[in-house]
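Scroll down for the structure; my scribbles are underneath it.
All protein chains of the complex are present and in place, except for one that has been dropped.
So, chain A:
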Amino acid sequence: MRRYFGRKLLIYGLTFFAAVTINWMIPRFMPGDPVQSMLSRANVAQPAAVEAMRAHYTAMFGFDLPLWQQYLNFWGSLLKGDLGISIWLFPTPVSDVIIRAVPYTLGLLIPSILLSWFAGNRFGAFAARRKWLDNSVLPVGYVLTATPYMWLAILLAWALGIVAGVFPVAGAYGFDLQPSLSWDFLGSLAQHWFLPFASLFLVAFGGWAIGMRNMIIYELEADYVNYLRALGAPMRLVRRYAFRNAILPQVTGLALQLGVLVAGALVTEIVFSYPGLGHLILQAIQNQDFFLLQGTFLFIVIGVLIANFVIDIAYVLVDPRTRTGMGGAA
């Protein structure tokens, strides 16, 4: 057990290191110069002042140092919890910007991932081997899962937001409101939340339902099912066993899909101008905000790694075979 988790942690550590390094590299290889864009925003006419400002900003962000030193400094301040200062929202620290955005992203991601997973698995298992339902679920599921997140998001925004006018299509709450704990605000929050949530939920739901349907059909053909049926065990028991065994690959699938779902959420946020991390990434790229981009990516990497680790633990709990494979007790 100890060795199993030790090995897992080592792998996660290496992944983290590689991911953070790539995160550091990406903004620096992007075309454009962040200091230049800050200067043009400042709109100063005197060349001497511009030069002074350029020297000041370049020194402040550490762009005058050689790359390898920038890289080491980056790790150094990262370990101290310092993500740098945002260029776009200068001089707000990146961590503050991210912390303001995170609740919106998590509020979208966690319910849509978990609900689509639970509902999709339940529904797929229920549909498997029920002819009429199966024949209708399968095509719908395939269409849903093949739909790009943003396309469905745009479709929903157009149909329910613009044509039907039931839901708002931009922002996290009404433009006339300030965040507070009033019913007005919470209601508006929920209204704005619904469409981005629905587009994420539907696409993922289709995928899970199809996967589960196939897994259940596979399990119902398994030898242990034939044996139970030959001994007259009722379908209720057989389906319970099949569900439990079919859920295992779906747990793995969840771990693999997390990254895709996060990416989907980012794009969806952009479609709905939802003020989460996806929105931040877009702004960071447009403003050449190296530090914000780095910080946001870092946050996503940490999130996906933690979620994967949780799933690893869950897998050990639900599948006895991984437990015996851990070496030690037989």
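Everything that follows uses one rule, which is that a residue touches a chain if its C-beta (ideal position, glycine included) is under 8 Å from a C-beta of that chain, and two chains touch if they have at least 3 such contacts; residues count from 1.
Convention: contacts and distances are computed from a predicted model.
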* To do: Given the choices "GMC family oxidoreductase", "Carbon monoxide dehydrogenase large chain", "Dipeptide/oligopeptide/nickel ABC transporter ATP-binding protein" or "Histidine kinase/HSP90-like ATPase domain-containing protein", state the protein name listed in UniProt for the chain not shown.
  => "Dipeptide/oligopeptide/nickel ABC transporter ATP-binding protein"
* To do: With the full complex in mind, choose from A:K8, A:R54 or A:R229 the residue touching the hidden chain.
  => A:R229
* Residue of A:F194, A:Y241 or A:F309 in touch with the missing chain, whole complex considered -> A:Y241
* Structure fact -> Touch rule applied to chain A and the missing chain gives residues 222-224, 226-234, 236-237, 241, 244-245, 248, 318-321, 324, 330
